[in-house]
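Every protein chain except one is present and positioned as in the full complex.
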Amino acid sequence: MAMALELLGVSKAFDGFQALAKANFAVEAGEVHALLGENGAGKSTLMNVAAGLYRPDQGRIRVRGREVDITGPVEARSLGIGMVHQHYKLVKAFNAVENILLAQGAARYGTGLAEVEAAIRAQGEAVGFAVDLKRPVGSLSVAEQQRVEILKVLVAGAGILILDEPTAVLTDREAEALLVTMRALARQGAAIVLVTHKLGEVQRHADRVTVMRGGRIVASADPASLSAAELTTLVVGATTPQERQPAIRIGGAVLSLQGLVGARSDGLRTLNGLTLTIRSGEIYGIAGVGGNGQTELAEILMGVRRAQDGRIVLAGDDVTETGPKPRRARGLAAIPADRQAYALAGDLSLAENYAVGGLASGRFGGWLRVDRAAIRARTEAAIAAFDIRGARSTRQKASLLSGGNAQKLVIAREFADSPRLVLAHSPARGLDVRATADIHRRLREARDAGAGVLLISEDLDEVMFMSDRIGVMSRGTIVGEFETPADRQAIGAAMVHHA
Amino acid sequence: MPEALPVPLLSAAPEPPRRGRLTVEIRQHATGWHQGLVLAGGLALGMALATAILLACGVGLSDLIQEFVVSVVSSPASLSAVLIQAAPLAIVGLAAAVAFRVRFWNIGIEGQMILGAVAATAVAIHDVGPAPLRLVLMMLVAALAGMAWVLAPALLKIRLGLNEVISTLLLNYVAFNGLLHLLYGAWRDPASSFPNSEQYEAAERLGELGWENLTWALPLAGLLTVLCWWLLNVSRFGFLSRVAEANPRLGEGQGLPMTRVMLAAALLSGGLAGIAGFSICAGVEYRMTQSFFSGYGFSGILIAFLARNNPLGAFVTAILVGVLFVAGQSLQVFYGIPGAMVQLIQAVIVISVAASDFFVRHRVRWVSGRRSDV
Partner (left out) sequence: MSDFIVNWLANVPAFALPYALAALGLIITEKAGVLSLGAEGFLLVGAMSGIGVLLGIGDHPALALVVAAFSAALLSLVYALLVVTLRVNQVIGGLALVFLAQGMTGVIATRAGWTNRPVDGLQPVPLGGLGEVPVLGPILFQHDILVFAAVPLVALVAHVLGRTMFGLRLRAVGDGPDAADAAGIGVAATRYGAIALGAALVGLAGGYLSVGVAKIWVEGMSGGRGWIAVALVIFARWQPWRALAGALLFGGIEALIPRIAAIGVALPQYLVLMTPYLATLAVMIWICLRHDGTSLEPRALGIAHMREERR
């Protein structure tokens, strides 16, 4: 049987970094084909080549056995290739119909709108999707936006569907429903490529799996023929499994939040009377689907966003009305989710990024003169102590570090003064297995040294693995607390029922 | 254990020919050498274009060399004219550099110069304070007036997020009309009834150094340059300004006073611009005219841009722009080249350098389009 899509010997480099090295990939009609690998393995890059967004430096593409030259998204679409990107390619100010009309490239606006709307309704019924067609897609939930994306691809008549990490932003239940829909589409003859880093999805839903590592294809197999351990080894290479390590000694409260109320910049209230207490020596994990107030909670805790109501007591002092400086003086360390926002400046050197932390302490000189030698020495020591790789010099720009090493630099700075409270928001997002293990080890060390750790993560597995206590966050409050070891099903149910 | 199947090797089909193409990628890191080379290339391109424009306007190549090179190095009078011109240019260059250092786009330098000159002239006209301290007082009020003129845009940006490019620019026109109001009204020179202020008295002029016509304006510019260099490159304020430039949210999260740093830099910029206005009135023209500031705002931006906001670099660049100003004046007198030519040349050079910067930030690569040997 002819393959629906074949990518042969595809190579692609970005600014000297080899993202793809002679990668081969093939999917046939009627199958759900998982493309598995870690972040940065090249999965998305490879699929972007198929979708016409990236042009390969080398390699060939065949669609239904015919050699093609995909020079852009239009060619890809006309060949029946449709991709649902991880970051949705939607114009947020447009509604669903306008977005799909845009992608369809109709000749006339007025008649086009009507045609597209009819097509959306027909396709929506066929796959069981209901989408609000009138509201700007930016105001829809992520799950709805994803449905718009999928409908866009289906309305275009794609027979080859590529979904890039489609379940990353969905609840377990939404994810399951989506994958069942994809299975149904495959049964009708579509070729489905499921780009993912989740082993469970591969084992439950894929007919075939291709594994990528470091821009190369390392295997292509029937997932039923492989155990989870074997798949893991293929994905990350040889690793040592990690064991859960519970708290050693739990002390008194270091942070107590009482009835915290907060809003996003656009005024939408996302924290609704959140109350929780974190004790020294424990990791308190907050589980929940993204967008339920986690970002605002982290920003309010850091002191860069004001709470509208409620109290924050840090190490015995009410810091509700203060900015970051007094909080840091009381032992707050923060690892924010968006490294490029509050954690690092890519254009500054490693030394400068390290020194912003200790500037107020005076150890890097006074107001009249910054002691560059002291900064350099301390940064070099931190690079060695925290095993930051890829740092040729302390004057090198921070943007040149890989995600894991950048995160280690943040931790080195934040942990320089033995924190009493560590705020870690998705600290391992986008990191490979080794870096994740390193970051987790640092968090546990801080806990065992007596700090309270607040771990906010959308990755339930991470929360389950790391936490001593778990709070489920939904719509801006803690809707359930669990002592570990906790029941994954019960936590999942708490997340869904309040969503 | 069931073994993972190897990737199927597919047979090679006949290949249609494919052309190579250029690709553009973001460059993560450029070495100092690379940056210097690109900057030099951009400057060379700009100067070549400027030369072409002047040649097209009928100035001979040998005349250009004479005006731009020979006279500057051979004649002390020309050299001194260049340095006199360079002093206020250096100060406005510093004013722009300090503001741009925290990404505050102060386009209102000319307005702040006007305010500074007006304040200094008010002190001069009304003989405020004892004569020996008069100059210091004039400079001080000039700085304060320049700061006051930038305060509103700075606060509006910080508090309301109001775009400072537009607010500072609009205030230029307000300041200019205010200047005309004074010069066509209360401050019109009673001696000549021309629309300028009356002549400054001796105590209100920056004294001569004793070599050609050089005044204390040049050492003043030098001193301010060193001070700005210390502030931006040595002190903690400089470190904070680098954080504010690269990512103010990083500083905020660490509890660093990013807003105050931005406000301070904006005020310093306005103060320097005010001093620049003072230095032209008290060091060159010895009165306030209705166009003393003209063109300096843009030149300040150009100087800061070419010097990459480095104060020492700004001083050197100011001397080069001074050559352009002086040569432009003699081209105007002797060759009938319009005065706007100086601005045109500066714009061409800025555009060339800005365009060349593309090759610092990007990597352009030729992809042969060859098939892989699968």
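So that you can tell them apart, the chains are marked A and B in the order they are listed, and the count of residues begins at 1 in each.
We take it that a residue touches a chain if its C-beta (ideal position, glycine included) is under 8 Å from a C-beta of that chain, and two chains touch if they have at least 3 such contacts.
Remember, it's a predicted structure, so these values are computed and weren't measured experimentally.
*Asks:* Which of A:L102, A:A143, A:V236 or A:A374 sits in contact with the chain that's absent?
*Replies:* The one listed residue touching the chain not shown is A:L102.
*Asks:* Of B:V38, B:A145 or B:L169, which one is in contact with the hidden chain?
*Replies:* Checking the options B:V38, B:A145 or B:L169, the one contacting the hidden chain is B:L169.
*Asks:* If the hidden chain were put back, which of A:G72, A:G362, A:G390 or A:P485 would touch it?
*Replies:* A:G72
*Asks:* Please pick, from B:A40, B:L55, B:V128 or B:L180, the residue that touches the omitted chain in the full complex.
*Replies:* Going through B:A40, B:L55, B:V128 or B:L180 one by one, B:L180 is the residue touching the chain not shown.
*Asks:* Using the touch rule from the top, list residues of subunit B that touch the missing partner.
*Replies:* 23-26, 53, 57, 105, 107, 156, 160-163, 165-167, 169-174, 177-178, 180-181, 184-185, 298, 301, 305, 337-348, 350-351, 354-355, 357-358, 361-362
*Asks:* Which positions on subunit A touch the chain that was left off?
*Replies:* Listed in rising order, the touching residues are 14-15, 19, 45, 51, 53-54, 72-74, 77, 83, 85, 87-94, 98-99, 101-103, 105-110, 112, 266.
Convention: only the chains that are shown with their structure count from here on.
*Asks:* Distance-wise, how many Å sit between the C-alpha centres of subunit A and subunit B, to the nearest whole number?
*Replies:* 43
*Asks:* Note which residues of subunit B are touching subunit A in the complex, please.
*Replies:* Subunit B reaches subunit A through residues 1-2, 4-10, 13, 15-16, 18, 21, 23, 25-29, 234-240, 242-243, 246-247, 249-256, 363, 367, 370-374.
*Asks:* Where on subunit A does subunit B make contact in their complex?
*Replies:* 6, 8-11, 14-16, 22, 24, 26, 55, 57-60, 62, 67, 69, 210-211, 217-222, 225-226, 230, 234, 302-304, 323-328, 334, 336, 340-348, 352-353, 355-357, 359-360, 365-370, 396-397, 399-400
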